[in-house]
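Heads up: the structure comes next, in structure tokens.
Just one protein chain is left out here, and the rest sit where they should.
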Amino acid sequence: MAGNSFGTIFKLTTFGESHGSAIGGILEGCPAGISIDFDAVQKELERRKPGQSAIVTQRKEPDEVKFLSGIFEGKTTGTPIGFIIENKDSKSKDYSHLKDLYRPSHADFTYEKKYGIRDYRGGGRASARETACRVVAGAIAKQLLPEIKINAFVSSVGDVFINKPYQELDFSLTESNPVRCQDLETAQKMESLIREIRKSGDTIGGTITCVAQNVPRGLGSPVFDKLHAQLGKAMLSINAVKGFEYGSGFCGAKMKGSEHNDLFNADGSTKTNLSGGIQGGISNGMDIYFRVAFKPVATLMQTQQTIDTKGNLIEFKGKGRHDPCVVPRAVPIVEAMTALVLADLYLHNHISQLFNNHL
Amino acid sequence: MAGNSFGTIFKLTTFGESHGSAIGGILEGCPAGISIDFDAVQKELERRKPGQSAIVTQRKEPDEVKFLSGIFEGKTTGTPIGFIIENKDSKSKDYSHLKDLYRPSHADFTYEKKYGIRDYRGGGRASARETACRVVAGAIAKQLLPEIKINAFVSSVGDVFINKPYQELDFSLTESNPVRCQDLETAQKMESLIREIRKSGDTIGGTITCVAQNVPRGLGSPVFDKLHAQLGKAMLSINAVKGFEYGSGFCGAKMKGSEHNDLFNADGSTKTNLSGGIQGGISNGMDIYFRVAFKPVATLMQTQQTIDTKGNLIEFKGKGRHDPCVVPRAVPIVEAMTALVLADLYLHNHISQLFNNHL
Amino acid sequence: MAGNSFGTIFKLTTFGESHGSAIGGILEGCPAGISIDFDAVQKELERRKPGQSAIVTQRKEPDEVKFLSGIFEGKTTGTPIGFIIENKDSKSKDYSHLKDLYRPSHADFTYEKKYGIRDYRGGGRASARETACRVVAGAIAKQLLPEIKINAFVSSVGDVFINKPYQELDFSLTESNPVRCQDLETAQKMESLIREIRKSGDTIGGTITCVAQNVPRGLGSPVFDKLHAQLGKAMLSINAVKGFEYGSGFCGAKMKGSEHNDLFNADGSTKTNLSGGIQGGISNGMDIYFRVAFKPVATLMQTQQTIDTKGNLIEFKGKGRHDPCVVPRAVPIVEAMTALVLADLYLHNHISQLFNNHL
Partner (left out) sequence: MAGNSFGTIFKLTTFGESHGSAIGGILEGCPAGISIDFDAVQKELERRKPGQSAIVTQRKEPDEVKFLSGIFEGKTTGTPIGFIIENKDSKSKDYSHLKDLYRPSHADFTYEKKYGIRDYRGGGRASARETACRVVAGAIAKQLLPEIKINAFVSSVGDVFINKPYQELDFSLTESNPVRCQDLETAQKMESLIREIRKSGDTIGGTITCVAQNVPRGLGSPVFDKLHAQLGKAMLSINAVKGFEYGSGFCGAKMKGSEHNDLFNADGSTKTNLSGGIQGGISNGMDIYFRVAFKPVATLMQTQQTIDTKGNLIEFKGKGRHDPCVVPRAVPIVEAMTALVLADLYLHNHISQLFNNHL
């Protein structure tokens, strides 16, 4: 209802503002008996955290997760997994200058219109810090689905993009560079562009492509909760996302049916995959792939005009340590949200037919 | 859970296959005391129904809605609004040739993998016929929100597109041509292209743009249920949709922050609207606009290779009366889903703050 | 949200007023591949319908269910099962005398306070006619769970009650008398009492006991959705119910722990069953049994004082054909709601652990 939950069976509910004492969440519906690799969870958090490289924000947040329940002697118990991440670097004083103004293209104005009150410190609930909780839950989802391989990567920054199909990329190289682009030549160009943009006090947008491989056939559902509709919502719920397309995407809208149809092989696989691994809202066993557009970060290190809460036009310049481009740090978030969607649908499929597992 | 519902407070649940005796739905959460204009509901159904013009499928379905409950003496009573639309043209015999094969890029294969059983007559639950129920509910949602203006239109068919901003279009012209494109010159080119495509037994994709105007500030929520995430899911749940972008969309991913930020006017409106009327997941009172990509229809009047349910490669050619291009008929569906999202969020906003309406 | 749904995975949503053109529902989450015995469904409806014996209301409602979707060639397809029951005996003219008054201990007054509008014909949405939809869904739930035996019966009418434990009753005798009490001597006394009450234009309350046998271990959940909490809610949602107790119930509140604890046998069964088959909110494999209290029907064939909608005191006497005692007809409803709870929890248990049924 209040929009703090994602999933139905495998369900994450989060809480927390960027400058409260902690953020955290409750992960429900994780089946009992799964061994949790805590290092793997923490490693995903490290991929998202600020300060990890020269091209991201230099804020220091240790982002250490504490699990409070639902895991006993290293295994899930079937009860809700509560966890928190303390906000250790929440220098509230940095934010007093934001109290009485609305930053352009931020959530300040809209939150105040909705709630009549706003935690102005660093974006409050609107801060992308909330996504750390998604990364924790996504890391557990990945452990529930060890066979499924989920790989996201930066496919463009500004006008610089990877000019080859994902099949030619080596996913083992994702962490080899700070941009998280496996096409190393393109990665260098992207990194140069980001450094240049940062120098000018500006920011830049980009896209992330994500590929989920080895997904079982039959995940998703026919009508409102089509697999791609759920993936789309998952991605559009990430801060700064402006668009989502899967398979042929917007290009598919220019094509003819005779070009676009994916013909079958005898084993039910398809010769092409413009469907993006999903037909009628349900996975067909082929690779699921999609692309997500991120706008440039709205906080600039440049002076901009804006208004205060009384409607006076004022000058405003961002302070603090912000990302010149969010896509490198958003890669693990995209993967986490993908894992959450697939874990939920995977569990759903235990009840779509009654297999031979009558009690 | 099972994916047949949309919305939380203002909530539609649908049922029905294309060739059962009826499709229908239950609309819950409509406040009591709303006067229903039944003609307006039926008119929306007419916009969606087959056979309405020369460029859409020539199937004849009267698509007449019968309301069974929840409305008394012309007004909503606060109880669930049950309704059905009978399937009068369901010639089941037409479909026996589909029983033992999987059509390319259809839901046949994936449904059977999920459920182990499939109503093979005309797509069953996967048929776009289900969207008639959404149009009914959307028409009621529009009546709940008389101040909000929702206008969708065909912005491209194949390579033919409207080359001007939506602000230059006259929305009163939407129904003036069978394509539902207000730029009349472009509309003619689109219509010609569709006729040509149909002649060749092929199909073509397209895009729809939708604009919601006069939306109150404060609709939406901060995290998983951002307004644009809900719109995105709504659109991606429509048959044949491959992508969604709002505001600057995928173009925004190429821009700098200094270009992309929407500066405020003193009254809280913004000088530009790359945000697409939504900031931090919540409406800011500016126009909400977004674009939806539709793939070409998968059923061709051409012979294609496919497989039967035993995995033998066979030849297959579509029969019956299908749309060469879905976007003209999808316009009212896009509008209906937009109305459903906004109606739900509008009701949510009665409880985000406690206004002066204490007990 | 709006309170028209029951269940989470196996989920029924109903609509309909007693005097609209039809009532109906959507049953979601029924796994694909279940063969439906339509006669069994209709037979359950016959048990609930008016006019079935001399001691119930003499209204004539054929109560014939039409399935509109979700079943193909006799089997469930995994898609939602839509159904309607037409209201053939809805003589609206009978009810005009109810338009401007509030009957004592009915829902007239409270509905109008909530909604500001009311379908005054026969109780509208408040009519027990809605429970026919529950009986349809419950009959399908029973078919999903063929091993589980659910038997409800009338355990008291007014002061007349069965003075023996349920273990001494022969459940095959339930339908042998119009009261639905297997203790035949007591049944006769109950029937006499009901006839006498009816003759005086009065009504009388009663209780129903329900026993669910052969329930698998492990159904239910630890905290808010304890098995008995869900059964309690299910029962309290039936019209006229005033109380619910399971196992030792209210008597248990007088006992000592040393008397009340159920000691184990070596196989995990228990020597006594004051727990009522549920421990910690989860089934333990023993019989689940509970008791439900029904108040006397509020519509009397006697003159009572009441008020009109303007607050004037007036005289009022019930018209039409009402039940002098609801419990005989409520037996199939209690069974249906029990089946809905157990079916939902049974499906839940496919995902509480990951068994060997990894995809």
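First chain written, first letter: the chains are A, B and C, and each begins at residue 1.
We take it that contacts are C-beta pairs under 8 Å (C-beta built on N, C-alpha and C of every residue); 3 or more make two chains touch, one makes a residue touch a chain.
All values reported here derive from a predicted model rather than from experimental measurement.
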Touching the hidden chain in the complete assembly: which of C:E44, C:D63 or C:E245 does that?
C:E245
Based on the whole complex, identify which of C:G74, C:G116 or C:G320 touches the chain you can't see.
C:G116
Which residue among A:L68, A:L184 or A:A266 touches the omitted chain?
A:L68
Residues on chain C facing the left-out chain by the touch rule are 1-6, 8-9, 14, 102, 104-111, 113-116, 125-126, 130, 156, 158-159, 197, 202-207, 217-226, 228-230, 232-233, 236-237, 242-250, 252-268, 270, 274-276, 278-285, 293-300, 302, 304-307, 311-313, 348-349, 352-353
Take the complete complex as the reference. Which residues in chain B touch the chain that isn't displayed?
1, 9, 29, 31-34, 78-79, 144, 216, 218, 222, 346-347, 349-357, 359
In chain A, positions touching the absent partner:
1-2, 4, 8-9, 11, 13-17, 20-26, 28-29, 32-33, 66, 68-70, 72, 75-82, 84, 114-119, 124-125
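Here is the rule we go by: only the chains that are shown with their structure count from here on.
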Centre distance in Å when chain A and chain B are each reduced to the mean of their C-alpha atoms:
26
Approximate Å spacing (C-alpha centroids) for the pair chain A, chain C:
46
Per the centroid of Cα atoms for each chain, what is the distance between chain B and chain C, given in Å?
39
Provide the list of chain C residues touching at least two other chains, using ranges where the numbers run on.
1, 9, 29, 32-33, 78-79
